[in-house]
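Below is a structure I'd like to ask you about.
Omission of a single protein chain aside, the complex is shown with its protein chains in their original locations.
Moving on, here comes subunit A:
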Amino acid sequence: MTSAIHVRDLRKSYGELDVLRGVDLDIAQGSIVALLGSNGAGKTTLVRILSTLLPADSGEASIHGLDVATAGPQVRATISLTGQFAAVDEVLTGRENLVLVAQLRHLAEPGRIADEVLARFSLTDAGQRRVSTWSGGMRRRLDIAMSLIGEPRVIFLDEPTTGLDPQARIEVWQAVKEVASRGTTVLLTTQYLDEAEQLADRIAILHEGRILVDGTLAELQDLLPPAEVEYVQKQPSLEDVFLAVIGTDRGAA
């Protein structure tokens, strides 16, 4: 079986700056992989190359066997990308945004598809309002919902929760889980460890232009040195100080 995403020795530099220095990555069909890395690790560059927006300098990259460099249109028909900022049209309503994407994907009955997607992402009530009146979390959900139209086999989510408040993050996570429940392959980039832990089947750590490790959470945890028992002097917390000062015995309290 060919992998959904196959990357071998992929390299990209901007002038002197080597952003990707030989990335190897294979992602099985239907899995959710978190690409974890700090700012500037090359996550966005990798996603842009895979979604045909940026040419690589060398190496191989293919989506379901389609080379991103030579089979651009076929790759674009197979994938969808949600970039770092909610790329939604704020002048249009939520429903109009979805209809627009459905029309651009040349699907029949764009209106019906839009209504279905609104319902799936619990956006039906807001659907008729202009997106400029929506909250950041709702825009992000719409953004992810737009990626889903046309049932692409592979979805790239580039930092889906960056800049969102905790409540909105949870909403977006639910949206990602909704996407994943359909068996779509998802590659999501994130700099939040808990996000990777929450959402992904596998985690790949991209650091200084290379994938350092790639595995399930359990496999990654095995990489750590075994747990050790240490005796550490514990500094009193403010709570301990407070209780001591007001003279309450903790045991009796």
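General remarks:
As a convention for this text, contacts are C-beta pairs under 8 Å (C-beta built on N, C-alpha and C of every residue); 3 or more make two chains touch, one makes a residue touch a chain; residues count from 1.
Everything that follows uses one rule, which is that contacts and distances are computed from a predicted model.
Per the UniProt record, the absent chain's protein name among "Transport permease protein", "Deoxyribose-phosphate aldolase", "Phosphoribosylformylglycinamidine synthase subunit PurQ" or "Cytochrome c-type biogenesis protein CcmE" is "Transport permease protein". The chain not shown here is touched by just one of A:Pro55, A:Gly111, A:Gly183 or A:Pro236, and that residue is A:Pro55. Between the chain not shown and the residues A:Val88, A:Ala145, A:Ala168 or A:Ile203, the one that touches is A:Val88. The omitted chain makes contact with just one of the residues A:Ser3, A:Gln29, A:Gln103 or A:Thr124: A:Gln103. Against the chain not shown here, subunit A presents residues 51-55, 73, 76-77, 79-92, 96, 100-101, 103-106, 130, 146.
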